[in-house]
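Every protein chain of the complex appears in place save one, which is left out.
Naming follows writing order (A, B, C and D), and every chain is counted from residue 1.
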Amino acid sequence: ACGTDEDPVDEEENGEAVEGENGEDEDEGDDEEEAAHEIGGTVMVGVTEISGNFNPAYYSSSYDGYVVDLTFQTLMNRDIDGNWVMEAADDWEVNEEGDQITFYMNEDNYFSDGEQVTAHDVVWSYKLLSDPSYTGRYGSIADGLLGYDEYADGDTEDFPGVVAEDDFTVVFTFQEPLRTNIANTTFHIMPEHYYGEAMEYGDTEGVTELSTDPIGSGPYTLGDFAPEEYVYLERNLDYMYEDLFLIEEILLEATEMTTEMDDLLTGTVDLLAGQIDPDNIRDAEAAENINLNSYPRSGYGYVKTNNEFGPTAEKEVRQALYYSFNLEEFVSEYFDGYANTQYHPYSQESWAVTDEWVDSIAAYDFDMDRAKEILDDADWQVGDSGYREKDGEELELFILTMPEHDILETLVPMWERDWGGELDINLNISQQEFNSILDTIIYDSDANVEEWSMFFLATTITSYDPHGTVEGSFHSRNIGSGQNNTSRYSNPELDEMMDDAERIMDQEEAIPAYQEIGEILTEDAAFMPVYANTYFDFYDEKIVDFETHGIYNWVAAMRHARIEE
Amino acid sequence: MRDKREPILEVKNVKKYFPVSAGVFKKPLQVKAVDDVSFTMYKGETLGLVGESGCGKSTLGRTIVRLYEPTDGEIIFKGNDISHLSSHKLKYLRQQMQLIFQDPYSSLNPRMNVNSIVGEAMLTHKMVKKGPEYEDRVVEIVEKCGLAAYHVNRYPHQFSGGQRQRIGVARALALNPEFIVADEPVSALDVSVQSQVLNMMNSLKDEFGLSYLFISHDLSVVKHISDRIGVMYLGSLVELTNKEALYEKPLHPYTKALLAAIPEPDPTKIKKMEAIKGEIPSNINTPSGCKFHTRCPYMKDICKEEVPEFRELEEDHFVACHFAGEI
Amino acid sequence: MLRFLGKRLLQLIPTLLIISMLIFIVLDFMPGDPVQAYLGQGSEVSPERQEQIREQLGLDRPLPIQYFNWLGRVLTGDLGRTNIYNADVSEVIFGFIWNSFLLNIFALIFALLIAIPVGIKSAVKKYGLFDNFFTVFSLTGVSMPTFFFALILIFLFARNIEWIPLNGMRTSIMAVRGYDSLWQNIVDVGRHMLLPVLVLTMTSLATLTRYTRNSVIEVINQDYIRTARSKGLKEKVVIYKHAFRNALLPLITILGMWVPALFGGAILLETVFLWPGIGRVLLNGITSQDLSLVMATLVFYALLRVIGNLLADVSYGLADPRVRVK
Amino acid sequence: MKEILKVENLTTHFFTDKGVVRAVDGNSFSIYEGKTLGVVGESGCGKSITAMSILNLIEKPGQIVDGSVKFLGEELVGTTDKRIREIRGNEISMIFQEPMTSLNPVFKVGDQIGEALILHRNMSKKEAKNVGIEMLQLVGIPRAEKVIDDYPHQLSGGMRQRVMIAMSLACNPKLLIADEPTTALDVTIQAQILSLMNRLKTETDTAIMMITHDLGVVAQMADHVLVMYSGKIVESAPVNELYGNPKHPYTIGLLKSIPRLDETREELNTIEGTVPSPFELPQGCYFEPRCDKAMEICKHKHPETYKINENHTASCYLYAEEGEE
Partner (left out) sequence: MSEANVDQNVNAPRLKPEGPWKIAWNRFKKNKIALVGGISFVAIVIAVIIIPMIYSFNLWRDVEGVTTGQLVRETLNVDLRAHGFELENSEQPPSRENLLGTDRQGRDVMFRLFYGGRISMLVGVLSAFLTVTLGTLVGGVAGYYGGKTDGFLMRFAEIVQSIPFLPMMMVISAAMRWVPSEQTMLVVVFVVGILSWPGLARVVRGQILSLREQEFMQATEILGISDTSRIGRHLLPNVLAYIIVSATLGMGSAILMEAGLSFLGLGVTPPMPSWGNMIQTARNSTVFLNYPWIWIPPGLMIMLTVVSVNLLGEGLRDAFDPKEIR
């Protein structure tokens, strides 16, 4: 395997992302150009789970998400470069203050059952998310809307946050003018006449049950579904854009990890997305009829330290740990080079991340001497116990790890070698089931503050906007049980910076703010991103025009993909 | 002559019923295994008990040695009522009363050697301490019972049936009892061995001054060993007298039938054989009146209704039949 | 007969109640928060909202109340809803049960078809070459982890024999487009069943052969077999009529316990072979903490077991005149 | 007198792990029409195996290693399976000791009786059933029409033994082998069964081979008696002669050791010692270690069978001069 930097595929993908152009017209131009292509062909996609909740408001597995994304429409969408392209809406505008967004919807758009898509459907969809009895997980999309709290608490049936001005004009009004508001207007449009039938204000039970017969206005309709076996999607002939989504049939097939490569190579499936295994990658590369897309992961595996309690509350300790954590070794050996190290909290696809910036920020390159020096300077000296001590306290870390975790199985021995063996830190490694770790660090975190020093998890980021990523994880208001600031990082200055940055409406203007935030976090060693690996999509060469990246997954890529037999 | 005899055991109206479940919602039924039996045994005598299979011989024997607690009635052993003794007091009784079992195979623990089988109870009752004295005592008893000293280290499977029965007798004798219930001790043995055991039991009786309650279904054997004989039918004693009287002048029709049915080992005395018809009725729903009336060739109406009294018709000759002596 | 059945069915109730209670208690020990599990991993739902959901799902009540609520619903035929499949649990279970049945029934039939003659033959020619072969065979059979056997088969067949599919229940694309004929449908499913049924049959075969053999051996030494022979009956008649009818009795009991065990054992195979059966539902339920689903699946397995025993008892009663129930 | 069965030098061995068991050790005897042959001996002396050898019912590890069994002149040892099956249950039938376990629990009494009839007499099921009812009536079972549809467990031991007898007599056999038919029964029931058998014998002229260890039963039933010891016939004599004038020390001991109703003895005679284990048989006469008349030669060589008179033979050196053979 070779080093990360030399990986040509990687470079190319990144480059494209930066070079992308803006503008909605672009899209249409493209479409005209490719209009010659006809709808046809079949793609069989291997997935490891087929459960069958295709209700946009309630589904939770990413596999169900594929189906929802393909069968439902949003007002607008991101293209591969992260620019907005229109879907159900023809046009949109933001008011002066920035707290109101108006969409003008296409008047010739129909659900798969033939009913017209109107502004009322959009309003209804948001009301569903805000309903007092709503038990799904997408409430946060609506909770910034004006009047959400009153509506969701059941105080009033009036919801000024989203209003249909006429049949085809819908207005979103937010409590605050924030840049991130726009992303919250793109929830899937659910037909009121279908899902609304089963619902009253305060009683959404009926809607939860409408899960296996989705009706949307998206490019596909559900043709057949056999749980644990397959989901079959057929091109929706009424879909408003005739020149997009040209593949006629998409079949999601259950595959088993043991045999998925075999399935791909024998043609039982045409597409395996999000692969990371170096051996599989080599196999796929060697296969004649298989093409590969590769792209850096939007997200990373990270180690978070307890910034509130114990030795890791001390910045020096965290830095020392960071310096003595041989990330390069891990990435090159474990991922055979199909991964990067990363020293900032954002997705590599985020607009806040620029090459120059990445090069400029401090990197914690492996440096054991430096680490020792930092600890020595911070008065952590090796004591009688053979471990470092300060004021009679041992430097002892309680590390939460998970069983059956390939990566941890490699990381733990490294820590034991470097932190335990070289730095003389007393490592206490405990293994817990994923769910109990979540209990400790999230759901019941207040009670467990003193139980841990660090843990390892991974995250996937699906947004181009960097705000959500840092706000949730590092804003002090998110410390506490059930909240996302699991490292319990509290920095009032940074809180303020984040709040300010969210109000910057213009992306370009916001970039420096987020870069500064990132730098502070890195300097503070608030957490340690470990790797950002490269994802691969393997697909049969018959699929052409199939472009994917970290945030633009295979589902999104179906937009332009075609079959060429 | 009767008064010279010292009673050792008195059984008065003893009943032993076993509950058998009939079903969840039904009243439990009772097996009347022993149904109102009375008799007296004297010191130094052997009382034989005969009857067909299932008539309650073993149950009676086991009730007497208090393996079972009688449902009703009294058992008086050497003047003490032992019918409802607590398990603690029973322990003392155990030294004086013993039981010899029928099956030479299942009556010995296959995982113990003769030494333990015979000696264990002596230790439990603290008759001797473990040591040379104990060893000697075991050897002594074993030799008395016709086994050799070197047999004490062997395990039951290394013995033949007759030898095993000797071990069983030795085990019972080890506690030095006065009274032994022998429950068909020779039924499982071959003829040539049976006589060995019978002879041994007879000689031990004299040597140790024992009294036997000797249970058997073989009238010839009982006759050989007993002084007096009781005949049981369906849980009750129907006749009890000394052996001469019983064989020569049986009073109860059942006894007669039984005697007539025995094939004698003498081809010159060919019997007609079929003495009575039918089989023993169930002891759950016993026949009314005289229990034998269903098979009795002399049955009259009264037999169906009235239970005949177990009376001393002639001196020392008890019988339970309305027409005893007349038929 | 009816009364006997009625009584036995009545006896099932406390058993099932206690089992369901045990399961309920065990499930309560599952780490992690059921609300979180309900919402799915990584959802960003505010703590207050989560409390509301907890209330709505009745998870804030004490355990006994939750149990009785569950029981009450079950008695009205409502097994609750599953989160992962977002459907009525009963629907999901019934959807998958048949697939499991399909697999197990075939395995069972094949196993019996082979095990009975083989077992009898082994018993008749005790310690012969045939018997010894099958002794070794069944010993290996019971000593081999089923999933390992399955993996080895897949390993051997992968990329080697194309017409044997490695997993799944049918060729999805054919199923989606509709089979041309019933025959084609049968052939397709049959091909997919090949490996799992092979594995299941082999493992059951091992045990069943042994049972048949031992129970025939037991019977063959009985006096009435000698009687039958002394009548001049052909050896075949002696064995297959007189001996086998009696040997069947213990076999019935075994089958009563075997069938449910087979279902349980098939969980591993369903996982390996991606067979859309009830076992996968259970495993999915466990990993995603879908309690009502797990609960219902387990109760289904328990029911299967209890009914298996009941059926064994009843058929035993029918087959054995000594305990024949009126 | 017609000789139904002639057995010569019948030898049956069991080849077990521990060694060879000579269960039947070179025995010869004959059975005549209308007569009862009694076979007595202690447990394990080979009575049952002798009977089973006649019908070729010996199973592994047992094997008839020598000798001949001639049924009406026809050799049965080594004959075809088919032929022997034609004879079994048809011309020679058998009753076993345990009535409780000798009937198949899962078939109706009628079916079990009828089976032989259907097989050997080519009857229809219905005919077989009718004959079955007749047979049950013959053996004195009340309400035979009902009992024919009963299962064995619904009958008492005595009834079952009657059913067994009915079954064995169904095809009118020329020879009935009864292997301890009454051992498991009570005396009164035994008396019923024995008298039944006697009646049947006179009615049908069937020859009977009556195996028992009860000297009383033999005395009552048999015309001629064989005494077996450790696999060998040690004495063979007409019943009166055997009881009146026993010759072999074993027979003498046996007869003396049984308690009898008609006499009172202080002490029973005994035969000391026990039957030798089949694996440690003495070199010479098997009875020698227990014999009070043992001579030096008895230790080394097994005695021949010596004729006492026309019908009476004994295997004992005491009679070596008297008879020749």
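FYI, a residue touches a chain if its C-beta (ideal position, glycine included) is under 8 Å from a C-beta of that chain, and two chains touch if they have at least 3 such contacts.
As the structure is a computational prediction, the values presented were derived from the model and not from experiment.
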Omitted chain - touching chains that are shown: A, B, C
Selected from A:229, A:260 or A:540 as touching the chain missing from the view: A:260
Among C:95, C:260 or C:317, the residue in touch with the chain that has been omitted: C:260
Hidden partner chain, touching residue among B:148, B:270, B:284 or B:302: B:148
Residue touching the undisplayed chain, where the options are B:32, B:171, B:243 or B:256: B:171
Candidates A:412, A:479 or A:510 - the one touching the absent chain: A:412
In subunit A, positions touching the absent partner: 256-262, 277, 279-280, 283, 329-330, 333-334, 403-404, 406, 409-410, 412-413, 416, 430-433, 435-436
In subunit C, positions touching the absent partner: 15, 18-19, 22-23, 26-31, 139-140, 142-148, 151-152, 154-155, 158, 260-261, 263-265, 267-268, 271, 279, 282-283, 286-287, 294, 297-298, 301-302, 304-306, 309
Positions on subunit B where the hidden chain makes contact: 62, 65, 67, 90-91, 94-95, 97-99, 101-103, 105-113, 116, 120-121, 124-125, 148-150, 153-158, 168, 171, 175
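Definition applied: only the chains that are shown with their structure count from here on.
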Chain pair with more C-beta contacts, B-D versus C-D: B-D
Centre-most chain, if every chain is reduced to its averaged C-alpha atoms: C
Euclidean distance of C-alpha centroids - subunit B vs subunit D, Å: 32
Separation of subunit A from subunit B, taking each centre as the mean of its C-alpha atoms, in whole Å: 91
Numbers and ranges of subunit C residues touching at least 2 other chains: none
Per-residue overlap in subunit D, given as positions that touch at least 2 other chains: none
Chain-level touch network, classified as line, ring, star, complete or other: line
Touching pairs - complete list by chain label: A-C, B-D, C-D
Complex contacts: residues of subunit A adjacent to subunit C: 42, 44, 49, 51-53, 55, 58-61, 132-133, 135-137, 139-140, 143, 208-209, 211-212, 223-224, 226-230, 232, 249, 251, 253-256, 258-259, 262-263, 265-266, 268, 432-436, 438-439, 443, 472, 480-484
Residues of subunit B that touch subunit D when the two form their complex: 52-53, 160, 162-163, 190-196, 198-199, 202, 217, 219-221, 223-225, 247, 257-277, 279-280
Interface residues, subunit C side, partner subunit A - complex: 30-33, 36-41, 43-47, 49-50, 52-53, 56-57, 81, 83-87, 92, 95-96, 151, 154, 158-159, 162, 165-170, 172-173, 175-176, 271-274, 276, 280-281, 284, 289
